[in-house]
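As structure tokens, the structure follows; a few thoughts come after it.
Note that this complex is displayed minus one protein chain, with the remaining chains in position.
And now, chain A:
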Amino acid sequence: MMLTVPHAGIIILFAWLSPCNALYFHIGETEKKCFIEEIPDETMVIGKYRTQLWDKQTGSFLPATPGLGMHVEIKDPDTKIILSRQYGSDGRFTFTSHTPGEHQICLHSNSTKMALFAGGKLRVHLDIQVGEHTNNYPEIAAKDKLTELQLRARQLLDQVEQIQKEQNYQRYREERFRMTSESTNQRVLWWSIAQTVILIITGIWQMKHLKSFFEAKKLV
């Protein structure tokens, strides 16, 4: 069944509007929450967050608060900052990794009105999607005019591509692990030899020194 553009447009619209209740957690005023994503290179990551502030008067969380912002900082495996931006109370950030490894995504709030917090906590809904989960299939179907079957095949291709990237990354990690183990092996070997040699040398020195000391004291 070929999707015509207007139908696809409506589908995309409603797909975006459908609520997905992401996992949420509480964060304090000056607290910084960091999440680690270990990903292969050339992988896209999309993060979406939504914040809600505790309102003492109503005793519940407000749906949205203007003036409340979150600062998002993303570091790559070499601890170089690849994204450091301020977003509003709802935000969407995206980045593509260029080196494989552990990327760190840190969030902390920076409210312009400090009185808003007043000892309360902030509720943050967070959703992080990695790799082939970032693809918006209704959009791809509309753009490339794909049939359902072609779209399914495209999804399988994306999945396989991500699996292949992960395997390459695994090879790289295994090499690092092997180098660390071999280096430990070398170190243990050399230190054992060195310590035995030092032990023998100090033993000989001690005996020589004491012998000359006793001879000087005319005890032997």
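Following the convention adopted for this analysis, a residue touches a chain if its C-beta (ideal position, glycine included) is under 8 Å from a C-beta of that chain, and two chains touch if they have at least 3 such contacts; residues count from 1.
Rule of thumb we're sticking to: contacts and distances are computed from a predicted model.
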Practice task
Report the protein name recorded by UniProt for the chain absent from the figure; options are "V-type proton ATPase subunit", "serine C-palmitoyltransferase", "U3 small nucleolar ribonucleoprotein protein MPP10" or "Transmembrane emp24 domain-containing protein 3".
Solution key: "Transmembrane emp24 domain-containing protein 3"
Problem - Touch with the omitted chain, as defined above, among A:Asp55, A:Asp144 or A:Glu174 - result: A:Glu174
Exercise for the section: Spell out, residue by residue, where the missing chain touches chain A. Expected result: 3, 7, 10-11, 14-15, 18-26, 33-38, 126-128, 130, 133, 137-138, 141, 148-149, 151-153, 155-156, 159-160, 162-163, 166-167, 169-170, 173-174, 176-177, 180-181, 183-184, 187-188, 191, 194-195, 198-199, 202-203, 205-206, 209-210, 213-214, 217, 219
